[in-house]
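Dropping a structure here in structure tokens format, bear with me for questions.
Only a single protein chain was left out; the remaining protein chains are all shown in position.
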Amino acid sequence: MVTTRTETGPLIDGATGKWEIVIGMEVHAQVLSKAKLFSGASAEFGADPNAHVSFIDAGMPGMLPVINRFCVEQAVRTGLGLKAQINNSSVFDRKNYFYPDLPSGYQISQYKQPVVGEGIVLVDLPGGKTIEVGIERLHLEQDAGKSLHDQHPDQSFVDLNRAGVALMEIVSRPDLRSAEEAAAYLKKLRAILRYLGTCDGNMEEGSMRADVNVSVRKPGGPLGTRCEIKNVNSMRFVAQAVDYEARRQVDIIEGGGTIKQETRLFDSKKGETRSMRSKEEAHDYRYFPDPDLLPLEFDDAFVARIKASLPELPDDKKDRFMKDYGLGSYDAGVLVAERESADFFEQVSRGRDAKLAANWVINELFGRLNKEGKAVGESPVSAAAMGSIVSLISDGTISGKIAKDVFEIVWTEGGDPAAIVEMRGMKQVTDMGAIEAAVDQVIAANPQKVEQAKAKPSMAGWFVGQVMAATGGKANPQAVSELVKKKLGI
Amino acid sequence: MSVDKETVRRVARLARIAVPEERLVPMAGELNRILAWVEQLNAVDTSKVEPMTSVVKVSLQMREDAVTDGSRAPEVVRNAPAGEDNYFAVPKVVE
Partner (left out) sequence: MSKLTDLTIAEARDGLKKKAFSAVELTEAHIQSVEKARALNAFVTETPALARAAAAESDKRIASGAMRPLEGIPMGIKDLFCTKDVLTTAGSHILDGFKPPYESTVTRNMFNDGAVMLGKLNMDEFAMGSSNETSYYGPVINPWRRKGSDTKLVPGGSSGGSSASVAARLVMGATGTDTGGSIRQPAAVTGIAGIKPTYGRCSRWGIVAFASSLDQAGPMARTVRDCAIMLKSMASHDPLDSTSVDLPVPDYEAAMTGNIKGLRVGIPKEYRIDGMPAEIEALWQKGIAWLKDAGAEIVDVSLPHTKHALPAYYIVAPAEASSNLARYDGVRFGLRVSGKDITSMYENTRAAGFGREVQRRILIGTYVLSAGYYDAYYIKAQKLRTLIARDFEEAYARCDVLLTPTAPGPAFGIGEKTDDPISMYLNDVFTVTVNLAGLPGLSVPAGLNSEGLPLGLQLIGKAFDESTLFRVGEVIEKAAGATPRPQSWWEV
């Protein structure tokens, strides 16, 4: 596979000079659907052993696959979200190998003719740069069951609940160049899938898994031998695995060795990759078109219907936020990372100062949510309440500082912000006469400070602080500051 | 193309069938007779022909996304030679 990335990315140091890391990812995303890809058993997670298993999933004699239309639609939907070519005709192939969690002895997958072709994902990196990551293809395939190896000294137990659940395998081109890029790509891909509703992207539960291909090369040199790190189930681990593996490979090459192409696992406890204890011979999957199925075919109208039903995707939403709300790239990017966040923000900013709303949503609300490990949907401060707070600031009813207190009260106790402000007398003092009186009072009581301030203007802040304390924090800090400076003559 | 003892060993491993050491060479002979016989297909010019992709000329039927099956773990495991609590049991697999 050829990388489309031409410019040299970030480099790491080796003993012999700088090295470039080349990364590609194969992401397995479980399709959100009620039933499995080729059987009518439930695709839901977490049932009792073998409760979500039909005779087809169990590979019983004489059983045959019938494809779930919705899973096909989800794959097409995802392909459109990846701005990819949709193949109206594709073929299901059998991938043959033996493993207890693969009851038929083959996985129904797509080999030479996948349902989705080339596409692209734009990834914003922290720091402001945007990279283009090429998508090679997306195909549909069956997930395998699960084996438990630690329940018994010499037996493994097999649960086929997951066997046959629809997976989309999304293959990127080797366009990623660092652990940070790899994690950012995965995050963006997950956001796209969640926006589309085609996968919930839950890596902890295993509904999204990444196989990471890593190789190293001297900048401008030919691609090195790659190793595949299988089934990494968090973005953090992906980054760690990339860093470890790149370093491992650089050390080997600089030590005079060569990289053996192999499959590895990431040991998250040790933060290392290690070789999988695999069979001696390489896999020969003997792919051939599944004779129990016919070629998958749909017309342009099928694709058009799905296209018409697509939600606004992150890239378009970000552009719109920047254009319509005047937000900067970073803020817009943060808001659209999750559809729920973007929707929350738009509710807050409706009919209000968008930049102010963005500031509060990102810094106060998201900051607090992250700290307490809550998702937007679990926010104790609703979009309406947040909007209310923003309005109260905009119209001068409360200062920014008081707003933080109001936010805290709503978060911990609930309630309507306007009512809280009213009941607790938190309204900002804007009566200039009262403020002026307070300023005069502080100036009169501190003649030495007045002299010091005239020499060192930054001391005006002390006066502001005193006035704020004297007014119980309710004076408009801006007004106080201007008045203090005027009265001090600085 | 003909197969030798090592090829038979490799293919038998791929197919997960234990072929005893002393049967490898005779099996290679049996397979070679059949392969030599099917080699005659090479005489046919198929350069301008597509492989058959479906015997019936219909399109793939698709079904609705509804849970119509499952919830029958006891039936699923009933014929298993070994198992417990509705799991299948196999000799321990080391990954």
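Think of it as A and B in the order they're written, each chain with its own count starting at 1.
Everything that follows uses one rule, which is that contacts are C-beta pairs under 8 Å (C-beta built on N, C-alpha and C of every residue); 3 or more make two chains touch, one makes a residue touch a chain.
Worth saying up front: this structure is predicted, and the values here are computed from it rather than measured.
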{"item": "In the full complex, displayed partners of the excluded chain", "value": "A, B"}
{"item": "Residue ranges of subunit A at the interface with the undisplayed chain", "value": "55, 58-67, 94, 96, 98, 100, 103-106, 156, 158, 279, 284, 286-288, 291-294"}
{"item": "Subunit B residues touching the omitted chain (full complex)", "value": "1, 3, 7-8, 11-19, 27, 30-31, 33-35, 37-42, 44, 46, 49-52, 54-56, 58, 60-61, 63, 72, 75-82, 88, 90-94"}
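Going forward, only the chains that are shown with their structure count from here on.
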{"item": "Interchain centroid distance [CA atoms averaged], subunit A/subunit B, Å", "value": "40"}
{"item": "Complex interface listing, subunit A residues touching subunit B", "value": "33-35, 39-42, 48-58, 66-72, 91, 98-100, 147-149, 152-160, 265, 276-277, 281, 284, 286, 289, 293-297"}
{"item": "Residues on subunit B engaged by subunit A in the complex (per definition of touch)", "value": "10, 13-14, 16, 53-54, 56, 58-73, 75-77, 82-95"}
